[in-house]
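Note that one protein chain is taken out, while the other chains of the complex remain in position.
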Amino acid sequence: MTPVTDIKAQMDVLPGLDPRAPLLHVDDLRVEFRTRDGVAKAVNGATFYLNAGETLAILGESGCGKSVTAQAVMGILDSPPGHVTGGRVLYRGVDLLKLGEKDRRKVRANRIAMIFQDALSALNPVYTVGFQLAELFRKHRGMSRASSKLRSIELLDQVRIPAAKDRINDYPHQFSGGMRQRVMIAMALALDPEVLIADEPTTALDVTVQAQIMGLLAELQHQRNMGLILITHDMGVVADVADRISVMYAGKIVEEAPVYDIYARPAHPYTKALLESIPRLDHKGRQLNVIRGLPPSLTDIPSGCSFHPRCGYAREICRGDQPPPSYQIAPHRIASCHFIREVLGV
Amino acid sequence: MFRYIVRRLLQMVLTFFGATFIVYALMFAVQDDPIQALVGERPITESQRAALTERYHLDDNFFAQYWYYMKGLLTGDFGTSMTNRKVSSMLADAWPVTMRLALLAIVIAATIAILAGVVSGIRRGSIFDNATLVITLIVLAMPIVVLAPLAQLVFGIKLGWFPATAGKNATLWQLLLPAGVLASLVVATELRVTRASVAENLRADYVRTARAKGLTGARVIGVHVLRNSLIPVITLIGVDLGALMSGAIVTEKVFNIPGVGFNLFRGIRTEDGPLVVGFVSVLVIVFLVVNLVVDLLYAALDPRIRYE
């Protein structure tokens, strides 16, 4: 029962699509929310890349702009009030931001898919799981009801939902939290995307279920050689599965590094502070370092380095007009701070 | 689903007995002379008095009276009007006319409310939305006693676009203006609920999911948002029926349509107590039954309730 996937052939007609170009490259992305009470700058020049088969974690506190970045890449920002005001999102060499809505729609789910944090609210409560899965095959692949149902059952099997054949007619609220997230994953993988963006996929789940879901994601990613962007605030989750980490603060990537390097020797004061704020068994009895102050209000981001009001390394230069430049520390290692040396301790 | 139906049926039985008991108590309890209250100021002969006493079991105690009244209602015996016609046969004559009028009104109201409500909900803050809000506010504030005569005057008599009155065997065309008047009683609330619920559902996470699935805007709205948004609107139709019944009394009088409302109006005016009692009781029962049906429909539309 293999479907005829002629859609991807059609997609290759997209102007500029180059199969040899990097999988995903987000360059200087800027997003604003314009409300009656002012303009909130949610994303301020985010830059990162993703290769096939690789897992990139975007790490940051709530409200730092990581979910907004993901939505801008998908093209599903709530607009108004959200507007992409600058930058490029290059998928295999095609700038998605310049595509018309019709072409953009073909990219979603086919090329880049997304799973969301709270599967209960992210699934439509009044349709069966089967309907919501089959919808993808019917609308994107033009498959019949019968064959799209068979494909949906296969998918549920793949994400290891027991008795998939019967559960296909159930509604989202009849599933447990972990099973629901599996349904979301099945939905995202239905059309074999090359990029999967997972926005806090396990935050709403129990710890044991979290591990199962992350394991499943890693396995499916490996099978399909898919690029995975994992958006999270949980450093523990990141350490296990990510290849590289991009740390986001106030809508900007402040440090980017392979996962082992970042844990061993963080180069940005914010990353360092985040690591120090994790309780550790071997530090038992010592006072835990917490980051002073609150993340900045997005309507009023501090000048210069936006982290300076909370930073122990901050000097006059950090408060100036120019944000710190991005320094290349090592291959695949970048950090935006005037005092990298001090932070690294060299 | 089964448990839900059983629970709703039990609730309905309670409401049914409670509501009919209140209606009955309002009519007959603590009455110096219930017979005079029934017939108003008209003179009454001894034989009529005896007939009414027997008919309403006025010699028995109150609860026995209520029992007989309920027995009558449940066996289809709604009493005899002061004009000596059976209330049930008057109802049988009047019912089809009112049914057609009310159905037409519901269709008109639902069509306008859903179309305009969805557009308003999607384009909140637009000119269309603001205009709709102002219009619904004005319509909401128009009592039926203002709407029905004014609509007749303006559209029926001055402009002559519609027939000013409808008769017994009114055509759909003749019923259009009175049905429009009735529809305007409920359209404003339905529209506002549609708008609010579309606006709320548009911000729901599952809409974001639907867009992330690469579905067209039309499908996201038409399939994912609409189904969720219509659930609260459907439940309104049951409540609206009460407004439609009240509205029908005035509308049928003004447009001379011999339906249930028209008969009830005449009964009130001629102080025909038995007729009023019979008609009001039947209307209350219809209201309760329709609300039960709407509740079951609600369960059919919202799976979260179905499997509660």
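Per-chain residue numbering starts at 1, and chain names A and B are given in the order in which the chains are listed.
Simple rule for what comes next: a residue touches a chain if its C-beta (ideal position, glycine included) is under 8 Å from a C-beta of that chain, and two chains touch if they have at least 3 such contacts.
Here is the rule we go by: contacts and distances are computed from a predicted model.
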**OP:** One chain of this complex is missing from the view, so tell me which of "GGDEF domain-containing protein", "NADH-quinone oxidoreductase subunit H", "Cysteine desulfuration protein SufE" or "Peptide ABC transporter permease" is its UniProt name.
**Re:** "Peptide ABC transporter permease"
**OP:** Return the single residue from B:4, B:62 or B:287 that touches the missing chain.
**Re:** B:287
**OP:** Touching the absent chain in the whole complex: find that residue among A:27, A:78, A:103 or A:234.
**Re:** A:78
Original post:
Pick from B:6, B:92, B:157 or B:293: which residue touches the chain that isn't shown?
Top reply: B:157
Original post:
Looking at B:11, B:89, B:111 or B:126, which residue reaches the missing chain?
Top reply: B:11
Subject >> Full-complex contact with the absent chain, from B:48, B:216 or B:246 >> reply: B:246
**OP:** Write the list of chain B residues that the hidden chain touches.
**Re:** 11, 14-16, 18-19, 22-23, 26-27, 31, 36-37, 41, 124-125, 137-138, 140-146, 149-150, 152-153, 157-158, 196, 199-200, 205, 241-243, 245-246, 249-250, 254, 264-265, 268-269, 276-277, 280, 283-284, 287-288, 291
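We adopt the following convention: only the chains that are shown with their structure count from here on.
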**OP:** Between chain A and chain B, tell me the centre distance in angstrom, where each centre is the average of that chain's C-alpha atoms.
**Re:** 52
**OP:** Using the touch rule from the top, collect the residues of chain A that touch chain B in their complex.
**Re:** 71, 74, 76, 78, 105-110, 113-114, 116, 118, 121-127, 135-136, 139-140, 171, 173-174, 184, 187
Subject >> Residues of chain B defined as touching chain A within the complex >> reply: 203-206, 208-216, 219, 224, 227-228, 231, 301-304, 307
